[in-house]
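As structure tokens, the structure follows; a few thoughts come after it.
For this view, one protein chain was removed and the others were kept in their places.
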Amino acid sequence: MKIANRLNSFKDEKYHLINDPKLRLEYLFKKAVKLKGITHVDLNYPDHFQYHTVKEIKDFFSKYKIGINGTAIRFYSYQEFQHGAFSNPQKEIREFAIQETKKIIDITEQLGASVVTIWPGQDGYEVPFQINYEEVWNYEVVAFKKICKHNSNIKISLEYKPHEPRINGFFYSGGITLDFISDVGEKNLGVTIDLAHSLASNEKTALILSRILQKKLLFGIHINDGYGKNDDGLPLGSVNFITLLECMYLLRKFNYNGVLYIDSDPKLINATTEFNLNVKTLKKIKKKLSQPFISQIEKTQKKQSIAEAIKLLHKLL
Amino acid sequence: MKIANRLNSFKDEKYHLINDPKLRLEYLFKKAVKLKGITHVDLNYPDHFQYHTVKEIKDFFSKYKIGINGTAIRFYSYQEFQHGAFSNPQKEIREFAIQETKKIIDITEQLGASVVTIWPGQDGYEVPFQINYEEVWNYEVVAFKKICKHNSNIKISLEYKPHEPRINGFFYSGGITLDFISDVGEKNLGVTIDLAHSLASNEKTALILSRILQKKLLFGIHINDGYGKNDDGLPLGSVNFITLLECMYLLRKFNYNGVLYIDSDPKLINATTEFNLNVKTLKKIKKKLSQPFISQIEKTQKKQSIAEAIKLLHKLL
Amino acid sequence: MKIANRLNSFKDEKYHLINDPKLRLEYLFKKAVKLKGITHVDLNYPDHFQYHTVKEIKDFFSKYKIGINGTAIRFYSYQEFQHGAFSNPQKEIREFAIQETKKIIDITEQLGASVVTIWPGQDGYEVPFQINYEEVWNYEVVAFKKICKHNSNIKISLEYKPHEPRINGFFYSGGITLDFISDVGEKNLGVTIDLAHSLASNEKTALILSRILQKKLLFGIHINDGYGKNDDGLPLGSVNFITLLECMYLLRKFNYNGVLYIDSDPKLINATTEFNLNVKTLKKIKKKLSQPFISQIEKTQKKQSIAEAIKLLHKLL
Partner (left out) sequence: MKIANRLNSFKDEKYHLINDPKLRLEYLFKKAVKLKGITHVDLNYPDHFQYHTVKEIKDFFSKYKIGINGTAIRFYSYQEFQHGAFSNPQKEIREFAIQETKKIIDITEQLGASVVTIWPGQDGYEVPFQINYEEVWNYEVVAFKKICKHNSNIKISLEYKPHEPRINGFFYSGGITLDFISDVGEKNLGVTIDLAHSLASNEKTALILSRILQKKLLFGIHINDGYGKNDDGLPLGSVNFITLLECMYLLRKFNYNGVLYIDSDPKLINATTEFNLNVKTLKKIKKKLSQPFISQIEKTQKKQSIAEAIKLLHKLL
């Protein structure tokens, strides 16, 4: 299993005491590589790149013998994008968002990574009648076309999320995201599914995951759990264990060989402790979902039988 | 305004006392045409066609001087489709569902109507691990391709709905439905949005309606209201008045000139009374959303301003 | 384990072919007692009592050697209560609802049972501004006071449910139901929790169950599962397995020795097959939740540790 963990979850008290900002990123790397089971990390742009050259960051990966899963652009770090990045009413700001994304695409290639994750969390609306959905949709299409065309070797992965407090996200579900991707029509545009976002979106998580996998558009997956309202970022399977099981089954069925990015958000529990528990959960599931059981699932599903599905669950739980 | 109302909502006590089943459909027509404001009705297949030739039914429309909005196939009326129509594990049953749909397409053309609405309410699953989503998706694609190709002059409108008790609907949201439509790739396939279904699907109703309109795929709209859990079929605007306002605004903006099908489900209130109240609500909204206010909305939305949106609401409410 | 199953789930095709209505109830008894693991059944009033004297029904229990869990009054069977039973705007109808409930209380005592379950499913409202909540609340208090005082030896168990299509239930959650019970102030008034209702009510199911148990007010429990919107009546643990585990743990912790009433609603699966699967699920859980593990849970919870809770889950799943 390829496993990544949110790098920023290692920002502990010691981290905040580091005076020289140039030493902070390396601190996070040191914490991450100590984890048993981790194979990759992701980097956020611009924050993780503020005090380092790309060369320096690339060296961290060799020095700490860890893989790079990809990069993610974080529009919330920019004052300019408070009222939207690609959806911003001002043309210059929309262009600036595109330019910044192109920068991280270039950096990603230099780092030898292949995926840039984009979560346009500021692109949305607060109240009815606030935006012209058609116009904003067109802004998004234009932006993603330019971004995708900038470098067809780099995969662009759109991470959807239904809402922030007060903000309705424009890309609020897997379904609308797939529709958007066919509208953009670029081959290097795909989807990052985050389980907690999907649960909060009230969609049918396993069905949409299957759909994304079937279209070969799963460019990233964030695993965690949630109660279906907030982006809870809870430990894996702690609430919706069966959903996690079915998603892990689907990843295996479609031979997904990407990284499992653990996107839990521990605040009251040590990040390393939570990581270890999460890896244990993944191992338990891997064991449950091995052959010949996988073949049995496939055979059973031919009949679409409710009773047989319950018998499968009896074996799994 | 072109307005239709669910014909079956006029099945009152007297209706059930009619002995000769051949007289029942005409009874419903008589009730419908008495309504002030109604312009169209829809017919369900097979039930409304059981005791009549197509010719006889066509004559009702001339005799009662009312337009035909379209037809709808009702798979729940068939014992065969209990475990799914197009998604059924048995090939013969899937084929039978396609055949029946072709029949109603032919009838629809003979009636001079142009839309067949399909709500595959039996196509879904009850429990996790029950179905192979990919396989079922492919069954649906195959079926809709055949149906659409049968007669490219007839529009096929897919009505989505998130769930029935115990059943997760396969077409559970507008987003997944648009993705499906691009997968099928036939020009005569579009969407029927039902406001109560959309609310229960927890999607962003106005945004997805705009999206469907922008793609010129709105082949039907069922208007009603709901609390976001069940298919409540409540009087228009009785709960989510602002959502109704925004949807009506979008229909106007995109020059939708189809029929507004009132799909409320009165049980404790007389259907005629509810129809009259609903028409009054529509008229109130039409008045609120007239020029020059429409232009003002468009101008305001350019700025994406929350404050300006609230000022619009102050004028509307 | 004391286990009951919904008697009406055995109404199969053969049942509907029985000409003599006097023979129908016995048919259901015969089907029920064949189930391995069933110990009790419930009876619905008025339907199950329509063609039999109380004596005859009592004899069925001895003849078929099965226990009686209790009775339930079904207001939806009455034309009179369409617009509400205890909440009806007409005083005579409210009184009639009370009279009917007193009748079933008397019958229940004669049957040697001790609980009457009341689900006032018609008591609610469809739209805002329709009812005076204060007045209706008072109607309910008056009705339940009279009912409880009629025979203090019979427990009255109020089953809450958030909604029906179009109807907002007046007793929509465990919290409001407990508040109502303290308002009524009668010692023989308690609660029936139905897991699917609780999930659809979006309350915290385990927390409210603990609360009801702590107050010694759990007079009945309906077990099943659901997706949190409808009253799905799905097989036990098929969706929210961890919630079921925690509820079963709480029942054990509080030494609940009442009947587990399986309230699933199989339509596409044989009722006997589903019952057997459900009993198997219960046995699996019983095994998981045995000593010394129970004591370990209690010890762990003293620390309120998230990590320790995940470790408990690792042992349970």
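For clarity, chains are labelled A, B and C in written order, and residue numbers in each chain start from 1.
Methods note: contacts are C-beta pairs under 8 Å (C-beta built on N, C-alpha and C of every residue); 3 or more make two chains touch, one makes a residue touch a chain.
Model, not experiment: these values are computed from the prediction.
The chain not shown here is touched by just one of C:Leu25, C:Leu195, C:Ile262 or C:Ala309, and that residue is C:Ala309. Note on the undisplayed chain: of the listed residues C:Asn5, C:Thr117 or C:Ser201, the one touching it is C:Ser201.
Touch with the hidden chain on the side of chain C covers residues 83-84, 87, 89, 125-137, 168, 170, 172-179, 182, 201-204, 206-208, 210-211, 213-214, 242-243, 245-246, 249-250, 297-298, 300-306, 308-310, 312-313.
Mapped onto chain B, the footprint of the missing chain covers residues 228, 235, 237-242, 266, 268-270, 273-274, 277, 280-281, 284, 305-307, 309-311, 313-314, 317. In the full complex, chain A contacts the hidden chain through residues 82-83, 126-128, 162-166, 168, 200, 227, 229-235, 238-239, 265, 267-268.
Just so we're on the same page, only the chains that are shown with their structure count from here on.
One rotation lays the C-alpha atoms of chain B on chain C, and its angle is 180 degrees to the nearest 5. Homomeric contact chain A/chain B is classed as same-residue, with over half of its interface positions used by both copies.
Here the CA centre of chain A is 42 Å from the CA centre of chain C.
Centroids of chain A and chain B (each the mean of its C-alpha atoms) stand 35 Å apart. Touching of two or more other chains is recorded for residues 83, 126-128, 168 of chain B.
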